[in-house]
Structure formats: C-alpha cells, structure tokens
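Note that this complex is displayed minus one protein chain, with the remaining chains in position.
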Amino acid sequence: MTGLLLVLSAGSFIAPLASVEGVWTQDTHPLPCRVATSILVERSLAADIGLSPGDSVDVGSDPAGPGCRVMIAGVYEPDADPSELARERPRILMHLPEVAAMAGREDEVDRFSIRLRDPAGADDVARDLVALMPGTRVLRADVVAARASTTFEVVRRFHRAIGIITITAGGVFLACIMTLKVQERRSQVAALRLVGVSRKTLLSWLILEAALVSVFGGILGIGIGSLASRLINGFYQRAYQTTLEFSIVTTETVWIGLVLAVSLGLIAGAVGAVRLLQVDALAEVGR
Amino acid sequence: MLILRYSARELLRHPIRSGLAILGVAVACAMLLDMLMLGGGLNSSFESLLTTAGYELRVAPAGTLPFDTGATISDLQTVRTGMQRLDEIDGVAPVLGANLLLEGPDRPRVFVLGVDPADQGIYRLEAGEDLRSEARGERGIVIDRELTDRGLAIGDTIMLQAPGSFADARSRRGEFTIVGIADFLYSSVGERSAAVSLGTLAEITDQPDEASLLMVRLAEGADPEDVVARLRSDFPGLEIASVGQLVERAAQRLSYFRQLAVILGTVSLIVTTLLIGTIMAISINDRYGTIAALRAIGISRRSLVAAFALESLLLSLAAATIGLALGLLVAGQLESILSDFPGLPAAIRFFVLDPGRVGLAAAGVIAAGVLAALVPAIRAMNAPIASTLHREEP
Partner (left out) sequence: MIGPQGALVEASDVRREYRLKGDLIQAVNGVSLEIQAGDFLAIVGPSGSGKSTLLHLLGAVDTPTGGIIYLDGIDVASMSDPERARFRLEHVGLVFQRFHLLPMLTAMENVELPMAEAGVSRRERRERAAELLERVGLANRMRHRPGEISGGQRQRVAVARALANRPSLLLADEPTGELDQKTSGEVLELFQSLNADGTSIAVATHDLQLAEGARKRLVLVDGRIRE
C-alpha cells in the first residue's frame, strides 16, 4: 500500500441520491440515458429492496427528476471495511463517465490512486504533484489508512481502559475471596499442623490448589470469552450486514488471559497460604 | 433495634474483609456510574449542543445529515421565503460550508462557513467584532483558536482558495481580514474553522443561491414535530428534522457506546451481587451456630434477616460513596480518551454528570447488595435449629 498515492481534492463530496463510485473504462460512452447501461448493487441493498441481476431500476441525482433506466448486472459484497460500518446510505457501482454525467460533474473526480514504479520515492512524488496541482492534497496510502483508523485507535484505547478497570475489580474480588478462604480454613490447617504436617508441605498444597483453581478458572474464562466473541460477531454482523469480524480471540489474547489469571491466582493463593500458616495452631484449635 | 447495632459492629470485626469487599464493590459501582453516564451522556450532550443557539429544526439536502456530504440545497431564496411564510417559523438561517485551503507554507485545510451575519447560530464570538458589524468592508472573516494558534490575529489578512481549482486559480480565491475570534460550536477536535458572509463564500465556491444547511428557529409555543411534518409535505426534496430526531439518528450511529454501557453496567451489577453475596454467604456460614442459638432463645427470623440486610446495606452504602467518587474520576480519564473521536463536535461530552444517574448508580449497587445478602440470610433462617445446634456444638 505504501507504493500508492491517493490524490484528494480539498473536499470530497459525493452525489446526493446514493453514494456512487465509478470505474473508468476507456471505451464506454458516457450517455447513460441513451445507451443501455448496467450497474452493480451491493448485497445489503439488493436484499433490502428485493433486487436481482437482470432487474431494471431508475437511477438519478434529482429525487424529483426522471432518472435513467439501468440494468442490474450483478450483486457484489463490499470489502469488510471497519470505516464503512456506520455508513447509512447504500452503494451501487457504475462506470465513472456515467456517474459524472448524471451528477453534472463531467471531467471531475473526488480522488484517484497512483501506483508508483518505485515506492521508495513516494514522498518526493507527492511533493512534486502538489506543486503541479495546487488545489489538491496528495497523501501516501499508509497516511490515509492511519487517519481512517483514528476511530478504531480511540476505541482500542477505550477498551484497554475498560479492561484495566475490569482487571482491577477482579483483582480486588480475588483478594477478598482469598481473605475469606483464609478465615474459613484456619482450624483445618491448624489441626493438620498439630498432627505433624509440615509448613512446607502445607504451603505447597495450598499453592498447588491455588494454581489448579487459577488454571481451570483461566481456561473456563477463555471458553466464556470465546463464546462471547462468537455471539458478538453474530450479533453485529447481522446488525450491520457485514462480514467484518468485530471480535477476534487471538493466540496472544489467550496467552495474556491465562498468564494474568494464573499470576493473580498464584499471588492471591500464596499470600493467603502464608497468612494461614502464621496462625497459632494451638490457640486456633483450643478456641 | 439492638440487633441492628450488631450489624454495624460486625462489619468492623473483620476490617480487612470488609475493607476489601467495600473496595471491590466500589470499583463495580464506579463502572456502573460511568456506564450510566455514557449511556445517556452522548444524547443529552448532543441535544444540549444543538439547542444552544436556539434553533429547533435543521434542514439539509435529501437523504443527508448536515455537512455529511457536499450536496447543497438549491434555490435557497425560494425555499427560505417559502418557509418564513409559516407563522410558526421565526427565522431561517442559511449556512454554506466549504473546505478551502489557507495559502501559506503547508496550505492547511480550513472549513469555512458562509452565514447570514444577521441570523446565525454557528459560532459564539469571543474577541473582536462579529461579521454583523463588518467594520472593514465585505471581506471580514471570523476565525477559531486553531487558527490563532498558528499565529493569526485580529487585523491580519489571509488568502483562502477553493478546492480543486488549480485550472482557474485566480477567480476562486478570496482575501479576508480577520475581524473576530469565535468558538465554533460544531467543529470537531483539531478542525480549523472560520466564518464569512454567505454571499462571499458562494462567490468563491461558485454556488450562488445554495446552502448546505438551514437552521430554523420556531416561534414560541410552536410544536417542532408538527412544523417538521408540515415542512416535509411542503418541501419533499429536503431532509427536515427536529433536534430530537437528529439526536436519535446520531444515537443510532453511536449505538455501540450505548450497547457497551448496557453490557458493562449489567456486568457491574452482577459483580456487586456476586461479591456481596459471597461475602455475606461466608460470613453467615461462619455464624450458623450463633444464628441457630439466637433463634433458639426466641429472636425472630425477621429480626435476624433485618440484621443481615442492614449489614449488607452498610457495606453497599460505604462502597457506593467511594465508588461514586471513583467513578467521576475515571469518567474524566475515559472522556479524555474518547474526546479524540474523529468527526464529532469537540463540545460533545460522552460522560455527562447527571444527579439522576448518580442516584441510580447508588441505588442499583445498594439494592443489588441488599438482595444478594437476603439469599444466604433466608437460607440460614430456614435451617432447622436443633440439627444446626447439634452440628455446631462439639
């Protein structure tokens, strides 16, 4: 993508009736109402209003005007682009000259892309083009991608903040439960010490127990998270009529989750175990 | 009741346990408050922003939201005159928007709004003069702080050029004198904004008798929904919406945050219930023998359940107090993250403090806590006294 430049006008405006993008083919004559022309409609629009290949529809830029009769050549699935998620208006694809003529913008485009022979020279080329075309902006494709990703970067930071809060709450919850467990098991542990089980043995039992609980709890949590991820994808894919994956459980997230669960569980278990073993066994049993 | 005095002291008997439980529930309460603020914040903030200048309706080209696309309303004067014939309409303020390039070393983009100086609700003047009293002739311009940060000041002259006009550069640019500095109500974060007279901008962008948006002010007592219905039938080629309808559409676009708020808010309540329920269950289990003995000596089930409910209530109250303060602090941090959201007016707040929501968060946590305690309490009350005593006594 870094080899491509996107040349933008200072304002990118789209025709009012539907968001229309065109594909230039040199031998098409831009006379939409005089020549039988064909369009592609996106899947969600076709499903919503019951269109199929072979159907004819009217397309125009003026709601009160007559429009041009065109034939639907096919139905297409748009790329799963996150930045398109909130798009309200459906899209159709037409030949560029026909769009321009229909919108009254002959010889105009909102943007075009350039593939360079030498991607390394992208910045120099961009500078030269701006000098040649003072009314335009010329941006590297990766810069455009980064700007388009701002929304998701904000959402990512927001999710991370929520995640930190949730882990904090979980950590406090865990510490609380461990404190309760210590109190619950004081007499049990005291009795075991009195019958001769060593502190070291007891410590290893308690930590092993904490480790097992943490591992099983972590695995269960991963399972629940994976299920939730599927539910989220199913819900939002249906809601936005897209194939985009909203939630992905990666190997990295699984490892982070397991490491966190086991670490927190072991720390809480170790602290609880040490406190349990500090109890005066005789006093505890004799109470 | 004496038994209730017991509840308060019982919490102090295990300070670490009680302290951790309070802390855990406080974090959950903070999350609940933040989610309640997030759930309603955007809508109320957006609505407040839209009604700031006192225009109840917005009119845009068909199928669009204001400034969503480059489409414009044509035959502006005809449309404006037609609307102003309605008794319910007090004023119609047209706005034309265009991205122009500021001439200079890096040619930054400036979103320029063409307004009728006599009737506008797009900006609030902070320094200098308004376009209304253009002391320096027709080509006055009001700029925002993003532009003053670049070193521009009142009295400076700047050149603005229309987009994509490199073929006929000379005719589609204009020289302006800065007359005022304003807060542009609907600018997004980092966006550079300026305002000139409508006619001047229309000339530069070659859009005579056009507007991107009409802001409609209603007469006192007029019902916005009624007027919208009438205007829709009179002007079918336009998108007409009241502030309420716009807020609803914006809410749909940002529905993710509302859904997240509902999910996380529910999770917070579940965590609260689980934590207090677990604490109380273990605490009550510890006291099964004593509970049976108290019932044996004649203390009623009702008194004992009330005691446990009060214990839980005190726990929840303490947690809610800390949690609300924590929630407000965290909301500030989350707001600073979300304020970078592109395309939204900088004045929009995601987290809006509302006494009703604070009360609801506190009530939710307290109710969840008390209900959570009732389950183990009622179980303990239903345990047979004799067999419990038999089990608890050596």
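Going in written order, the chains are labelled A and B, and every chain counts its residues from 1.
Following the convention adopted for this analysis, contacts are C-beta pairs under 8 Å (C-beta built on N, C-alpha and C of every residue); 3 or more make two chains touch, one makes a residue touch a chain.
Model, not experiment: these values are computed from the prediction.
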Neighbouring shown chains of the undisplayed chain, as defined at the top: B
Candidates B:Arg232, B:Arg249 or B:His390 - the one touching the absent chain: B:His390
On chain B, residues whose C-beta touches the chain left out of the figure: 1-3, 5-6, 9-10, 12-13, 289-290, 293-301, 303, 384-387, 389-390, 392-394
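Simple rule for what comes next: only the chains that are shown with their structure count from here on.
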Residue numbers on chain A that touch chain B, as the complex places them: 9-17, 62-64, 86, 88-89, 108, 130, 133-137, 150-151, 153-155, 157-158, 161-162, 165-166, 168-169, 172-173, 175-177, 179-180, 183-184
Residue numbers on chain B that touch chain A, as the complex places them: 14, 16-17, 20-21, 23-24, 27-28, 30-31, 61-64, 69-71, 98-101, 107, 109, 161-166, 169, 236-237, 253, 256, 260, 264, 267, 271, 274-275, 278-279, 282-283, 285-286, 330, 333-334, 337-338, 340-343
